[in-house]
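A single protein chain has been omitted from the complex, and every remaining protein chain is retained in its original position.
Note that the chains take the letters A, B and C in the order they are written out, and that residue 1 is the start of every chain.
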Amino acid sequence: MIKTAVNLAGVELKNPVMTASGTFGSGEEYSEFVDLNKLGAVVTKGVANVPWPGNPTPRIAETSSGMLNAIGLQNPGIDVFCERDIPFLKKYDTRIIVNVCGKTTEDYCEVVERLGNEPVDLLEINVSCPNVKEGGIAFGQDPKALEAITKEVKKYAKQPVIMKLSPNVTDITEMAKAAEAGGADVLSLINTLTGMKIDINRRTFALANKTGGMSGPAVKPVAVRMVYQVAQAVKLPIIGMGGIATAEDALEFLMAGATAVSVGTANFFNPYATEEVVAGIEEFMRRQHVEDISELIGAVK
Amino acid sequence: MIKTAVNLAGVELKNPVMTASGTFGSGEEYSEFVDLNKLGAVVTKGVANVPWPGNPTPRIAETSSGMLNAIGLQNPGIDVFCERDIPFLKKYDTRIIVNVCGKTTEDYCEVVERLGNEPVDLLEINVSCPNVKEGGIAFGQDPKALEAITKEVKKYAKQPVIMKLSPNVTDITEMAKAAEAGGADVLSLINTLTGMKIDINRRTFALANKTGGMSGPAVKPVAVRMVYQVAQAVKLPIIGMGGIATAEDALEFLMAGATAVSVGTANFFNPYATEEVVAGIEEFMRRQHVEDISELIGAVK
Amino acid sequence: MSEKTKKSLKIVSQKEIGKDIYSMWLQADEMADAARPGQFLSLYTRDGSKLLPRPISICEIDRENRRIRLVYRVTGENTGTEAFSRLHAGVPVEVLGPLGNGFPLQEAEGKRVFLMGGGIGIPPMLQTAKELHAEKTAVLGYRDELFLNEEFENFANVFVATEDGSAGTKGNVMDAIRENALEADVIFACGPTPMLRAIKTFAEEKNIPCWISMEERMACGVGACLACVCKSKEVDGHSHVHNKRICKDGPVFLSTEVEL
Partner (left out) sequence: MSEKTKKSLKIVSQKEIGKDIYSMWLQADEMADAARPGQFLSLYTRDGSKLLPRPISICEIDRENRRIRLVYRVTGENTGTEAFSRLHAGVPVEVLGPLGNGFPLQEAEGKRVFLMGGGIGIPPMLQTAKELHAEKTAVLGYRDELFLNEEFENFANVFVATEDGSAGTKGNVMDAIRENALEADVIFACGPTPMLRAIKTFAEEKNIPCWISMEERMACGVGACLACVCKSKEVDGHSHVHNKRICKDGPVFLSTEVEL
C-alpha cells in the first residue's frame, strides 16, 4: 500500500494535492469536473470581512506559458461565505482551507476570529496579493510587518495558520523566517510575480490595473527555487505552488522540500488537473517503489 | 524618412536594438547569420580581469517558454578580449558595449580602467549575475553596495557607464535610484531571475550549479513591469530586456519607457532575431505613421 | 456530473468563408447533444505557451450528426485563432463546453423577434434563428464583406447593413432598422460593445425586452476565477457585489441587468 497522506501542523491530508486560492472558487464550479473527495484539500478564494468588488476589467491577460491577473480579490465577504461556501465544502471528504484577505490587520483578524467556530481545517493568510492597493502585498514584502501581522493573526486563530509568501522579494528566506518568528504554523509559496503587459496597438496596458500577478508554468523555476531555499531556512512545513500542471511538476516541489502542493492556473487549461496530479504522483511512487510520500519530500538537497 | 536613432548618454545608436550580454558572444558566431552593421550595438559577454572557467555542466536547462543558465561567466579575460574581440567588432559599423564582471570592486575597476583606451562606446557593469558565488549579484541586491560600486567604477571609467540591474529584488526602483545616485549614466534591466529545475527521475538538480538564471519569453511581463517602474522613478535612459523575441516585444519595452532594447535568449531559437526586430520596429513605425522613435519611448503611462 | 466536459474533438471540416473568417465543424457528440444556442465553447491551442481558452460561440448544431459549427475570426499573426485556422479535417482540438447560459428562447416563442448580429457576433444568431419558433427578423451588420447572411435566409427575414455601404443599408444595424422601419417585441443580440450599447438604449426606450450576449477575457470559463465580470445593476448572486460572470451567469444578459 502506498502512503500519500501528509501532515500540515497536525492536520492530516489524504494526499498532498490542493487547489491554489483564487483559481478554484470555493470548489463548486470545478466539482463538475473533479471529485473533490479525491483532493487533499480545497483552498478557497480569498475572503474578506465585507464583500469586495475587485478591479475593473480587463482583469487577465495571456503571457508566454503564463498569465497575468488583477482580479483584485473580488469576494462575497465572510457572511455569505460562511453561509454558502463552507456548507458546500463540508459535503466532501476533503480538508477545507480558507484564504483570508484584508486591508488592515484588523480586517484579517476579524475574518480569522469569525472562522474560529467554523468547520475549517486551516487558515491561509494572503499577505502577498499584488493587486490591491492597501494591505495585501505591503505586509508581504517587509519582514517586520509580516512578523507583526502573523503574531496578531495567531492571537485570533483557532486553526493552524498558513502564511502565504510573495515572491516579489529580494530574499525569500528572510520573509520565511519572519513568518516563523511570528508563529506561523505552515508557509505557502509562491503567490504571483508582479508583471505587466502592454498592448502596443492600442498603446495602453493590457490590464485595467496596469500590473497584474503572473502565474502558470512560466513561473515554476522561480517557485521551485524559493521553495528549496525556504526548506533549507526554516523548519515549518511548506505548501509549494507556482506553475504546477502535472504530477511531474508537483514532484519537483515535493523533492525541493514542499510537504504539499497547490494547483492553480493549470485548472484553467485543464479542469481535471488536480485529480490527474493526485493519480500521477501515485503512479510515480508505484513505478519508483516509493512506499511513503515522505521519502520524496526534500529528497533533493 | 523614419528616424530610429536613439541616444544613450551622448552615444548615438542608429537604432535601439542591441544584443543581450552573454547570448551573443562577441558577435563573431552570429555574424554568420546577421549583418552586425544593422544593429544599434553589440553587447559582449561579460569579461573579467583574468580568464574565468565558469561552472560545471550541465549549465542550462529548458523551462516553459524560457531557460535557466548557469554558465558562470566563463570568459577569456580582458587581455585576449582586447586583442581579439574588440578588433573584430571594430570592423563593423555598430556601437560596442562591453559587459564587465568581477568578484571584487577592484576587479571591476581594473577592467573598466583597461577599457578606457579601447575603442569601446559604453561599459555595462554586470552586478546582477546570479551564477557566481562572489561579486555579481551581491552588489546588485543591496542599494548601498550598488551605489558604492557605481561610484567607484565611475572614477575609472572613460566611457559612459550602464549599470545592469537584477530583477531579484523587492523594489527595483530603489536599486535604480541607488545606481543613479552613484552616478550611473544608463540603466539596463533585467538580468535573469533566479530559478531552479529538478530532474525528478534522477532526483537531482537539472543544473550542476543547482540554481540558474531564468530568461526568455517567460520573464517578459516581469521585465516590462520593472522597466516601467524604473522609467517612472529615475531620469536615466533605460535599456530594456527580458524575453524580447519579436519587434512587438521590443515595442512593449519602448512604450514602457526603454530607450533601447536587447535581444538575448531569442538568438538561440532564432539566430536572425536581432535583425528581424530592427526591421519589425521600422515596419510598425511606417504602419502607424510614427516618424521618430522617440514618440514611442514611454508612450504608455 | 454535469454536461460540461473538456475533450479532444475531431475537426470534421474547416474552410475560410470570408477574409480571415473561418467556419469549422467539430464532431462533438454529447457536447452537441447538450449545447443550446447562445452558448459557447472554449478552444485551446496545442502550443504550450498559449494557455488560455479562446471562447467561441456556437454557430450551428447538427443534432443528427452530433456536430457543432464554429465561425471565428483570425485576430492577427501568431494568435491562437490563427493556429486553429491552420488545422485540417481529422485533427483533434481541445474543447471545453458547452459553456454559459444561451438565449432564453422561451421568452420569444411566437413573438416578433429581432436577431441582431454585428461582425463576429453574427454566428451565434444562426442556431438561435434555427431553433426559435417565432416571427424572426435577422438584422446583420458588417464592415464590408458579408458572410453567413445567405444561411439566415432559410430561417428569418434578413436585413443587412454595411459600414461601407457595399450591401444593404449603409451604416450599422440600428440604421438598418430605421431605414426599413422594422419592429419587434423581443430582441436577441450579439456584437461589439458600441452596437450592444445602442441596442440596449433602443430597447429600453421602446420598452422591448432585450437580451444581449457579452464578451470579456476569460481564464476558467466556468465561473471560478472571476476574470470575466461585467457590471450588473443589482447585487449579483455569487459575489454579492455588482459583478456578473459572463462565462457562467451569461454570456447572455437581459439588457437592463447590466451596464455597458
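Note that in this section a residue touches a chain if its C-beta (ideal position, glycine included) is under 8 Å from a C-beta of that chain, and two chains touch if they have at least 3 such contacts.
Predicted model only: the values in this text are computed from it and were never measured.
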Interface partners of the hidden chain - shown chains only, full complex considered: A, B, C
Contacting the left-out chain in the complete assembly, out of B:G66, B:G102, B:P167 or B:G182: B:G66
From B:T4, B:T23 or B:T192, residue that would touch the chain that is not displayed: B:T23
Absent chain, residues of subunit C that touch it: 46-50
Where the missing chain touches subunit B, by residue: 22-25, 29-30, 32-33, 45, 51-54, 57-62, 64-67, 69, 71, 74-77, 80, 216-217, 265, 267-272
Touching residues on subunit A - with respect to the absent chain: 64-65, 217, 246
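One rule holds for everything that comes next: only the chains that are shown with their structure count from here on.
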Of A-C and B-C, whichever chain pair has more C-beta contact pairs: A-C
Between subunit A and subunit B, centroid-to-centroid distance (C-alpha), Å: 34
Between subunit C and subunit A, distance of the C-alpha-averaged centres to the nearest whole Å: 35
Whole-Å gap between the CA centroids of subunit B and subunit C: 46
Multi-chain contact residues (two or more partners), subunit B: 64-65, 217
Subunit C residues counted as touching two or more neighbouring chains: 48-49
